[in-house]
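Right, one structure below, let's go through it.
Note that this complex is displayed minus one protein chain, with the remaining chains in position.
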Amino acid sequence: MESETAIIIPIQPAPFSRSRQAGESQDVLDHIVDDFQDNPESMKYFYDLFRRVYCHGEELKHKGLLIGSTCIQTPEELIYAFGATPMRLCNGSYHYDQRGADFMPAKSCSLVKATLGMLNAETVIPKIGKPDMIVNPTTCDQKKKSSAMMESMGYQVYDLEFPNVKESEASRVYWQRSVRQFAARLRELTGKKLTRKNLKAAMNKTGRAQAAFRKLHSFRLKSPSLILGKDAFLVTNAYFFDDIDRWTLAVEKLNEELAQREKSGFKAVQSKAPRVLFTGSPPIFPNLKLPLLIEESGGVVVTDETCSSNRMLYDMTAVDEWLLNDMVDSLADKYLKPCTCPVFTRNDDRKRRLLDLVSSFNADGVVYQAFAGCQVYEMEYRSVADAFNKAGIPLLYVETDYSPDDKGQLSTRIEAFLESLKNRRKQRA
Amino acid sequence: MTRLESIRTAVNNVQFNRFRFWLQLFFFLLLVYSGYLGVELGKELPTFSCGYNKEGRAGMCYLMTFQYQLSWPWQKLFSAAGLVVLSGFGIFFLWFIALNKGWCGFVCPVGTIQDWITSLRRWTGIRYSRYSWGQFKWLAQIKYVLLALMFIIPLGIGAGWFNKDLKAPFCMICPGRTIIPLFTGDFSQVSLDFSTKTNLFMTSLGLTVMGLFFIGAFVKKRFFCFYCPMGAFHYLLSKPALLRLRKDGSKCTRCGDCYRVCDQEIKDIADDVNKKEIMTDDCILCMKCVAACPEKGALKATFAGIPIFESTEEGFIKRMNKGRADGK
Partner (left out) sequence: MRDNLITTSGLLKQKIFAVVLYGLLQVTTIGLASADVIWLSDTAPPKRTATTVPAQTEDAENEHHHDMAQMKNVPTQSTVAPAQSGIASAVKHDHAGGTEVDVNGDVVENSYGGNKRIWLRYGNDPVNSAYGGTGRDSETLTLFSQTGPMQDAVMKNENGLLSAKYEFPEYGFYNAYLTQSMAHGDMLHVQIAKAELLHGTCCAKGIDYEALAKPIINNKVPLELMREHYPDEGLFTRIVSGDKLSFIALSYGKPVAGATVSMTTQDGWSNSKVSNAEGRVSFTLIRDYFPAWLEFKKYHKQNYLMVADLDVRGKIVSDGAEYNSAHYTSSLPGNYYPSPNDYRSWAWGLGLSLFVIVFGGLSIYLYRRRRLKPFKEERVDDKA
C-alpha cells in the first residue's frame, strides 16, 4: 500500500443552519415553540421569522440605506423619513459573546461583547447587510467606547450625543440639538431632504407599530394571562430587524387572536401562576434564558421594563403643530424624557414606572436581571430594591450573562422565588 | 359597555382641537355680537368681553366695571355705596368658579383671536418661539405687577393722588380695547388722544401693546395670556372653583407630551408628579395637555369632582393619528 495517493476530502462548507451558532438559536426556538402548550396561531409568523433568520441564516431585504443603531434612543422616525431602514444591532447570541470576548475586557457586559463580536464576524446574523452607518448614542460607558472599536472594524459610526441628566434645561436642549444635527447628518448621508410629508409618513409607521404594541401590552393586563411572556419577548425582539409594516400587521393579527382568546375565556397559564414583572438588562433572542426559566417553572412574565421590549415601543410622541420644527423637537423629547434607562444620574422615573407596572398588572413579584459587568443596572439595584421593599413587593435579583452554564443554579433560585410568590398570594388570599 | 361608559369614551376620544375650535368660535360670536340680538349677561363677566364694544357685547368684562368702581372717591367707595362693589365682585366670583380658568381657554375672545393668529402662522409654516426656563420664571411675574397696578391706580384716583385721565388704566393698555371693537367696525380706539399728556401717554401705550400683541401672538402661542392680570386675578380666587385639572402622578411617565403641547409652556404639568391639583397661575385650562397625554388617567379635568375629560391611550392614538393624517 505504498503509493496510494491520500485522498483529501475537503471540508464542505456547512450551511449556516448546521453551525454551532445556529444550533444555539435553534435550541432556544425549539424550546420556545415545543415545550409550551397552546402557542397562539399568529405567533407562527414570528417563530417562522426567527427560524429563517437566526437558524437558517436567510437574507433580509431592506429599503434604502441601512442605519444600524446600538440603542433605542436613536430616532427611528427620522431614519424612515429619509427613506432608510433602521436596525437595532444589540445582539443576544452567546456565540458572538464568545467572539467578542477575544478583544473585550473580561468583565464587560455580555450584550456589548456580543454586539461587537457580531460586527466583527464574517457572517453577521441577522443577515441584513452591512450597515451604511451605525448610530451610537452615548449612553452607557461600554457603548460609548464601542464607537472607536466599531470604526476600526470598518464601519461608519455616528456618535449621537445623549445627555446623562434629563432634568435640566441644558440637557433637554442639548438633546434636541443632537437630534437636529442627526437629521442634518442623515440628509448628508442619504442625499434626501426632510419634509413634512415624509416625516409624517414615518411617524405614521412607527405610530401604528406603537399602537399595536400598546394593544398587546394591554391584553397582557388580563389575569389569568392570555399569552406567555416568551412570545411577547419574541414579538418585540422581532421589531429589531423585521420590516416594520409587516411586523405591525403581524402584531395586529396577534392582537385579534388575543381578543378572541379573551372573549372565549382562554387561559394561557393556570390561575395560580405567579405574575412576574421582568426588569433590567434586556433579554434578546436567543438569550431568553431568564424569562424562559421563569415560565418553565410555572410563572408568567406579564410585563417588563427592558429596552428590548416594553421601553422600545411604549412611549408615544405628541405633536402640537405638524410643522417640521415641532415634529423633530417632539420626537427628541419623546426619546429622552420618559426614558428609564439607568444611564441617567437619577432614576426616580424608573422606580415610579416599575411601581406603576406592578400595580396595574397586578404582578406578584419582580425579577431583576443584571448582566455581569453592567455597572449601571447593578448599581441601580440598590435603590430599586429599597423602593420595592417599602412597597412590600418581592424582588429577585439575578446577576447573569449569556453563558448557559448557570442555568441549573438559576432555575433553582427562580423556582424558589416563584414558590414564595405563590405562598405569599395564598397567605394574602 | 353601559351608556355612561360609552358617553365617557366618546368624550375622552373626541377630536379635541376641532371641538375646541368650534366652542371658541361660538363664544366669540356670542360675546362680540350677540348684544345686537339683545343678549345681556351683566357687567361682571370673568373674560375679556370688552366694554368698548358698546352695541355688540353680550356682557361686560368685569375688569372695566371693577376699575371704574375702584376709582370712586374714597368717601363714596368706603361708604354704603361700596356694597355695590362687593355685590359686583360676588357675581363675578360666581361666574368665575363655574369654569375656573376655563374662561381663558375656551371663552375669552382675545384668546380666540390669538389662537386664530396661531393658525395663520401655522399655515405660513413659520415656527414658533419658546421661552427659556429662566425667561419663563421672571416674565411670569409681570401679570402680578399689572394686577397690582390695576388695584393701585384706580384707588389712587379715588384718593386724588392720580390724574383722572388714568381711569381704567388696564383698559387703556388692554389689547381687547383696541382689537375687539374692530370686529364691529369701530376703529375709534385705534387713535391717539392728544387732549392731555396722560391721555396721549396711555393711548400710545395702548397702541404699542396692540402692536406687540399682534407680533407676539404671531410667534408665540397665546402670547398675551402670559401677562394677563385677569389670569392672575383668576388664579388668586381659584381655590373653590368647580372645574379643576387633576393629575395622578403615579401614572405619569414624565414623557413631557403635555409640556410640548402646552401653549403657556408650563413645565410643572409634566415634571411635577406629586401635586394633585396641577393648574398653575399661567394655566389657561385649555385642556390640550389632557388631550395629549397617552397614559390613562394621568391627567383629567373634573367638574365638581366628577371627571369629565380624561386622558386615555385610545383618545391619544386617535387624535395623533388625525394629526398625522391631515396635519391640523
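Letters A and B mark the chains as written, and numbering starts fresh at 1 in each.
In this text, a contact is a pair of C-beta atoms (placed from the backbone, for glycine too) under 8 Å apart; a residue touches a chain by one contact, two chains touch by 3 or more.
Please read these numbers as outputs of a predicted model, since none were measured by experiment.
S.K.: Of B:Ser79, B:Ser119, B:Gln141 or B:Ser204, which one is in contact with the hidden chain?
M.R.: The one listed residue touching the chain not shown is B:Ser204.
S.K.: Which of these, B:Asn12, B:Thr65, B:Asn100 or B:Ser238, touches the one chain of the complex that we don't see?
M.R.: Considering the complete complex, B:Thr65 is the one touching the chain left out.
S.K.: Could you list which residues of subunit B touch the chain missing from the display?
M.R.: Touching the chain left out of view, subunit B contributes residues 35, 38, 40-43, 51-52, 54-55, 57, 60, 64-65, 68, 81, 84, 129, 132, 164, 167, 186-188, 190-197, 199, 203-204, 207-208, 210-212, 214-216, 218-219.
We adopt the following convention: only the chains that are shown with their structure count from here on.
S.K.: Using CA atom averages as chain centres, what separation in Å is found between subunit A and subunit B?
M.R.: Centre-to-centre distance between subunit A and subunit B: 46 Å.
S.K.: Give every residue of subunit B touching subunit A within the complex, in rising order.
M.R.: It comes out as residues 122, 125, 127-128, 132-133, 249-261, 270-271, 273, 288, 292-294, 313, 316-317, 320-321, 323-325, 327-328.
S.K.: For the complex, give me every residue of subunit A touching subunit B.
M.R.: 167, 169, 196, 200, 203-204, 207, 211, 214, 218, 314-326, 329-330, 333-334, 337-338, 349, 352-353, 355-356, 359
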